[in-house]
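Everything on this sheet refers to the single structure shown next.
The complex is shown incomplete by one protein chain, all other protein chains being positioned as in the whole.
Up next, chain A:
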Amino acid sequence: MQYHRPTSFNEAAALANQATGETRFLAGGTDVLVQLRADIVTPDTLIDIKSIPGVGDISQAPDGSWTIGIAVPGAEMREHVQLGQDWPGLVEAMDLIGSTQVQGRATLVGNLCNGSPAADSVPAMVAAGVELSVTGPTGNRRIAAVDVPVAPGRTSLAKGEVVSAVHVPARGTNAGDAYLRFIPRTEMDIAVVGCAVNLSLDTEGTVTAARVALGAVAPTVLLVEDAANALIGSSLDDKALDRLASAASAACNPISDKRGTVEFRTHVAGVLAKRTAKIAYARAQGENT
């Protein structure tokens, strides 16, 4: 195994581009190292991207948008008061990952690029409209988080491409997001269903914009337009919530496995969508939930 510690994204991309066999970037390592030890994937090339300047920073632009470094662990996001006020759903989704120890390491990009359909922060990123800067052998591009996963364990990133930053839009007024997952226990479990909702309201409390994303109910994260449309124009009355639940359930394309049946996941997706929407709505109205 080759281990590299580049000091720029261009160098990282070049190393990855030249590598043969299995290549992994080492961010927090909470997937990569676990898979290595469990004899699931032993990379031929391991590129540690934590020594690149700026990868541990969280910063806000004058327009209110945020840039989160690719090595920022969940614990730092959680301790960032301003980020948490703007994007409580994104922060709570990241915060659900693992234990205190895992929180000290795990990153948003690692969660996304590991490619698990059940990754907790991914629906929240998608609902928030997060975009990523990607550095490749031939230059940089920007890509929406929703377009990264293409299948379980696979991403749309090309050989030699490395994510170099996470961009979270400006929060705007009267807006809020939330994330809930269903697990049979209370901690240290993997989402059987995950749901993120991001809402903007007008001053009357009518939903003007909505994004609803579901995790663990299809091979990749789902951005469910019908579910968003069920909410837009409503003030989250029961009818709108029922339409939301139906749309969320209808979008599901899950598998039956040790973690849950098709029937169960489909039903719970609707239940969670309602519950998540209510929290996001309350937050958009300025309630501290």
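Everything below uses one rule, namely that a contact is a pair of C-beta atoms (placed from the backbone, for glycine too) under 8 Å apart; a residue touches a chain by one contact, two chains touch by 3 or more; residues count from 1.
The working rule: contacts and distances are computed from a predicted model.
Hidden chain, UniProt protein name from the list "Amino acid ABC transporter permease", "Electron transfer flavoprotein subunit alpha/FixB family protein", "Xanthine dehydrogenase family protein molybdopterin-binding subunit" or "RNA polymerase sigma factor": "Xanthine dehydrogenase family protein molybdopterin-binding subunit". Only one residue from A:190, A:209, A:250 or A:282 touches the chain missing from this view: A:190. Counting over the whole complex, chain A has residues 38-39, 182, 184-190, 192, 257-261, 263-264, 267-268, 271 touching the chain that is not drawn.
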